[in-house]
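Here the complex is missing one protein chain, while the rest keep their positions.
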Amino acid sequence: MKKGLTSFSIDHPWWVIGLAVVITAFFAMQFPKITIDTDPENMLAADEPVRIFEHQTKEDFGLSDFIAVGVVRETGAFTPQTLNRIYNITAEIEDIDGVVADDIIAPSTVDDIKQGDGGAMVVAALMEDEIETQDQADYILSRINLNPILNGKLASEDGRAVAIMIPIESKDMSHRIAVEIKIITEKYGGDEKFYIAGLPMAEDSFGAEMFSQMAYSAPAALLIIFLLLLMFFRKVRIILAPMIVAIMSVIWAMGLLILTGNTVHIMSSMIPIFLIPIAVLNSIHIISEFHDNYKKHKHKDATIRHSISELFLPMLFTSATTIAGFISLALTPIPPVQVFGIFVAFGILVAWFLSITLNPAIAMLIPAKTLHNFGADDENHGLLARLMNVFRNLSFRYSKSIVFASLAVVVVSAVGLSMIVVNDNPVRWFKKSHPIRIADTIMNQHLAGTYMNYLVIEGSDDDAVKDPDVQKYMETLQRELEKEEIVGAVSGLPDIVKKVRFELFGGDSTKAELPESQTEIAQMLFLFEMSGGDPDDLFKFVTPEYNKANLWVQLKAGDNMAVSQVVKRANDFIASNPPPNGVTVNWAGLPYINITWQHQMVTGMRRSLISSFVVVFIMMVALFRSFRWGFISMLPLTITIMAIYAFIGFIGKPYDMPVAVLSSLTLGLSIDFAIHFIQRLRTIHKRTANFRESYNEIFEGTGRAISRNVLVIAIGFVPMIFSTLVPYITVGSFFLAIMVVSGLVTLLLLPSIVRIFGNTLLPSTKATQHHTLGTKSKTQEQIS
Amino acid sequence: MMTQIRLLITGLLLVMVALTVPLKAEVLIDGFLQNLQGARLDETNPTATELTASETRLQLRAEHFGDAGEFFARLDFVYDGADTGTYNWELREGYFKFQLGSNLDLKFGRQILTWGTGDLVFINDVFAKDYQSFFTGRDDQYLKAPQNALRADYYTGLGSLSLVWTPQFEPNRLPTGRKLSYFNGEEIVGESQLFSSTVPASRFDNGEFAFRLNRTIGSFSSALYFYRGFYKNPMGVEMDMSGSTPIPLLVYPKLNLYGASIRGPMLGGIIWLESGFYDSRDDVDGTNAQMPNSQLAGLLGFERQVATNLTANAQWQVEYMLDHDLYRMQNETAGMFVRDEIRHLVTSRITKMLADELLTLSGFVFFSPTDEDMYVRLSASYKYSDEITLAAGANIFDGKYEATDFGRFQKNDNAYLKVTYGF
Partner (left out) sequence: MKRITMLLTLTILTFGLTIVTKTAAQNVNEIMKKSHLAYYYAADDGVGDVTMTITDKRGKERVKEFIMLRIDEEDGGRQRYYTYFKKPSDISRLTFMVHKVPDGNDQRWIYVPSVDLIKPISADDKNSSFVGSHFSYEDVSGRHWTEDTHTLIGDSTINGTDVWVIESIPKKEQKGLARKLSYIAHDSYLPLLENYYNKKDKLVRVFRADRVEEIDGVVTMTTRSMENVKKGGKTVIEFSNIKYNTGLDKSIFTERYLKNPPRKYIK
């Protein structure tokens, strides 16, 4: 097959190129049909019980996702000027399309239950109109602080911060609405600072920024790779081929993804960034081989045939192992990750196919003149060659130290791995300096929290939650959860009942307790409605049938780890205090959804990593037809994964979605060098049949090709490190780390092992011709 | 002497500027007065002076922050009682700094330059150092010698780019044999040089160019470095053919340096990692016996607070010499000391603060298992009042061989006392 395909390409280059262009055009034509999906909720399948429950809860209680606007004035936000500005800004926000105006929580929209004229009880807007005096402003703050439903949530107790919670019709509007809110707040000027935060906005804004980042990162990576290749090979025409292969693989994969009706999710937007380096890898090996051989053959046709046939097996296997790494993502229960894995795998297949067909076809079109003195410049004094000498010397002389050092790395890494902390928070996908991160920090410092979770109490019958036992249970649960540091506040129906009772008895604080009878509870709630309380406000906490109630759990942080801790506290409490009357307690809310898919992701990723590890090992044993070589080839990959993830454990960087997905990339990429190294070493050895010669030679062609790859991929992805989005920085850093670590391990540890077990691994059947090492020794002889 | 006069004029000019500025803006002037007495501990030390230090130093600092830029100067007046018995002065720093736009800072004049991650171990920091000061108990700030340079810092979203151009090469200040002895290639000597040394001629292409790209990745600060210039120590030998007989001359070989570093929080402390490739341009393939071979250097360090007011760090530096085969052959032939192919150096600093942080005890150990030499710096400083600081310390060297980095100073063990009055 290999001879056939490549021969065909060499004999009919125009056919191959034409066909590739036509197919590429076909896939490129799919691009306009692209649909973009930035909702992390889609990390879970639509029929996932958590999501169904989430939607049910939202519908039951008429809940929306919130954008939180924080108004902070360090010298106090409760002044007539600031409050009036907030009043007017709120009024303008109400008019924004997509804002659920009736449910906005702001000083001018929330109700306060208070004593009116003549001892009357009244539920009325906290700030009914613009105010004039400082006394009025102070009064409003005092009312907020007296109201358990508003205290700390609507304003900080010291009055320096005010929150406006803006419910929106759908999450994918939040970025646009946030921008409109920003324009409004800027219009009013003033000396207070406005911050816009909230999980849905962070998620939506991330989606928006992600695509612009991708539009910059992928071409930037391509450009840098191009420049680096140009530096190595000096002929534009020759390095065009790998660039074309990379671009075409991306177009084919993305085109097919769109054609099959898949949406481009946060994950799949990263497909180009993952494909480009993998696609370029094989081509670099081919060109390197071509480059190093051309001076020998001086015949284009023969050099290409020779290069491809030398590289066919290793390329097939590097591609197959990388595909295995990515296809294993299909084992995770997370649809976008599955799509991502499958289409990256498809892209790799395309890249491999194009490398052995299109690459030679393009090479055939290069006029012999261009190739004049290609590869002729002596590489032996170049920086790479000097570096390869260093590696050869180090691994030959210090082979035992290197093996021990590697063992030490493994042991230390095991410690690091145990320190890995699984955590994620979409807000943290932005860098610390990003306005969203700043807003998040400031608002959660001052107020009860911008992360909204819901704890749904469900009884079997109507009126079940009016039961005093259930009310008491809810209240205890509220106080229990509030012990958790990140819980800013837990609000619920008991708060309203107690507040109404308190005001009913003319502000008697001893009466601010839950009634003992269901009738009284019902009448307190009815009194709330009769006094002017908006029933919709009530029904955010309870269904009109009173069969379900809803505790609003406001968190100051959206870190999955912290959310999990809150969830655990609730679960522990429920386990040791079973709810009365067969009532059930369940979680809803975006942070809860996030921890659910994170949990699935972590376990899924572990499974896919282990399974692809096993598959790759079997493939290696099959490729080398040797258990020993198979084992050795797994070392760079094992050490690379361990070292990188241990580093993550040591520095305390959370194991989040991007980090998890990168494990398959690490696996796929770090095996490559080992395959090339071992396969070529064995081929060389078959020819030389002499250990020393084989050992020296492997550091020439192959060593240089590997180090070129290390440099091209590592440096090519440096632009991603400059991104404003943390996952991109992570991906960029990973490429760099994978390349450097697996390159080092391949070029140091593998030869060291070969050196130590040389007699059995590569038995010499011919006498050594040179007595010392490599090219250097010749110069040495000349000197002496 | 010419340099002295030139410097004096520059210094006076700067002081004049500093004095004229107050008409319009404020100039902050402060400084300190210090007395340092140091004695050698090894009687066999063949130095010219008995004391390693006996000096009274007055430092004046002037700084001015204006709208357009700032001016900073430090001028030292020293009475050297140990050696010459004369008054000397030196302009430690004197530079102007301008902001061009919001992204570009320009700093020109005499300045102290430093970068890199190591603690008293340097890979990519090839700015001039003053080991005479370092070994005799002067304040840590005196380890860095000033350079007359132009520094540009450009801040972009991609990171900050720094470029330092030092038009006239500035070498390290090494012991001369008067107060500190050294190994001259054959033996440890006082003031008795085998060869004289010469700095590269003052030409544009003999200037030093140092470049750094600094960028924060997550909580890690990372940097790439490049330097084009010369080894800072006279490590090469050239034949001076100008006379009737060729005379060997110590020279500063050409050097290109490529490096990278990261530094950031880990395991409750700070970790740093730095590497560099010293590309010896005068001996690219290691064949020239008179010039140093290229080498790779790596540094790993970690520091954390181990108890209240007790901070400790440890560093491990590795240097790998390229073409060591040739080097060994060359040096063996010449009967010279042969360094190992890989040189290890471990260091550790322990700092303990006592008595409400008024008393600081510090120990710093350099130890190379491959060179089999070491250097220990001990110091105790007590802040008697806001103005007065008392300090005492010792510098101890040891080495199996006389040719190694610390072994060459092995007779220079000394102890010192220091009183500083700040104002």
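Residue numbering begins at 1 within each chain, and the chains themselves are lettered A and B in the order written.
Operating definition for what follows: a contact is a pair of C-beta atoms (placed from the backbone, for glycine too) under 8 Å apart; a residue touches a chain by one contact, two chains touch by 3 or more.
Keep in mind the model is a prediction, meaning the values are calculated, not measured.
Within the entire complex, contacts from the absent chain reach the displayed chains A.
Within the complete assembly, A:544 is the residue of A:18, A:49 or A:544 that touches the hidden chain.
The chain omitted from view is touched by exactly one of A:138, A:513 or A:529, namely A:529. The chain not shown here is touched by just one of A:121, A:184, A:197 or A:327, and that residue is A:121.
Contact residues of chain A toward the unshown chain are 59-60, 62, 95, 102, 116-125, 128, 463, 466, 504-505, 515, 517-520, 522-524, 526-527, 529-536, 538-539, 543-545.
The definition used in the following text is that only the chains that are shown with their structure count from here on.
Centre to centre, using the average C-alpha position, chain A and chain B are separated by 44 Å.
In the complex of the two chains, the chain B residues touching chain A come out as 157-159, 215, 217-220, 264-267, 271, 284-285, 287, 294, 296, 320, 322-326, 329, 341-342. Taken in their complex, chain A has these residues touching chain B: 381, 386, 389-390, 393-394, 397-398, 650-653, 721-722, 726, 729, 733, 776-777, 779-780, 783-784.
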